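In this view, the complex is presented without one of its protein chains, the others remaining in place.
Up next, subunit A:
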Amino acid sequence: MERINPAVKTAAFLLLGLVLSFNGSIVANLLLIVLGLLFLFLAPGSKKRALSIGGGALLAALSLFFTSLWFGREGGGSQSVNFAMAAVSSGSLRSGVLLGTRILAFAAIGLLFAFTTSSDLLVASYIQQFRLPPRYAYGILAAYHFSGSLAREFRKVRLAFRVRGVRVGPLSLKPLFVMLVNALHWSGDIAAAMESKGFDGSRNRTYRLRPRVEPRDWVFAAGVLAVMGAMLGCNLLPGVL
């Protein structure tokens, strides 16, 4: 999965996400969760961070489930069922499970993408396959690699305010304002540096990373299409699934 062309993977997962958004089948959601997790654990590298992100997804799924349960539209589903000693309509229970598993399916394919895609290859592939103008791509890449320093600077600015006895809450505007002034200076400086090295897209550069669309990418695309087909098929299943 980590050897698939990032542009092809983006397009495939975007379509998959779109199908998922309109999907009404619980089985189809489960299919995506299983497939996503399977390929995630086959991928090399540590997945510790996936656990904490997955925890957030689980919470979001639970919250949607309970909202459906207690605040479902009246009259959805005919008979009431007992859940946690409370009577809820079967329709609410079904839509709760559907929405909860949908969030988990989103997270499963999102995590799979995040953990099998290198950011440098992703940007290179967007330039070469999606024809993204290089100045946008390199600008984004610069900001991305700058984000660590940015977070550090933000902490420093907040500390500087506190040293001066100015109270700064989590949503205070003062540190944000100082950071925006800094951002203006930085963007001017980085732009000058990038222009001097020819990263402004005015010349044709050669590329160190050359992601190509290879036969295995077509196999992957066909696989994703098959999954989408299976999901659509699931929507024709009779009953509540």
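As a convention for this text, contacts are C-beta pairs under 8 Å (C-beta built on N, C-alpha and C of every residue); 3 or more make two chains touch, one makes a residue touch a chain; residues count from 1.
The working rule: contacts and distances are computed from a predicted model.
I notice the complex is incomplete. Of the names "Spore germination protein", "ECF transporter S component", "Amino acid adenylation domain-containing protein" or "Quinol:cytochrome c oxidoreductase pentaheme cytochrome subunit", which is the UniProt protein name for the chain that's not shown?
Record says "ECF transporter S component".
For the chain left out of this view, which of A:L111, A:A124, A:A221 or A:C234 touches it?
A:L111
Provide the residue numbers of subunit A that touch the chain removed from this figure.
9-10, 13-14, 17-18, 21-22, 49, 53, 56-57, 59-60, 62-64, 66-74, 76, 91-92, 95, 98-99, 102-103, 106-107, 109-115, 119, 122-123, 135-136, 139-140, 142-144, 146-147, 150-151, 154, 170-171, 173, 176-177, 179-181, 183-188, 190-191, 194-195, 200-201
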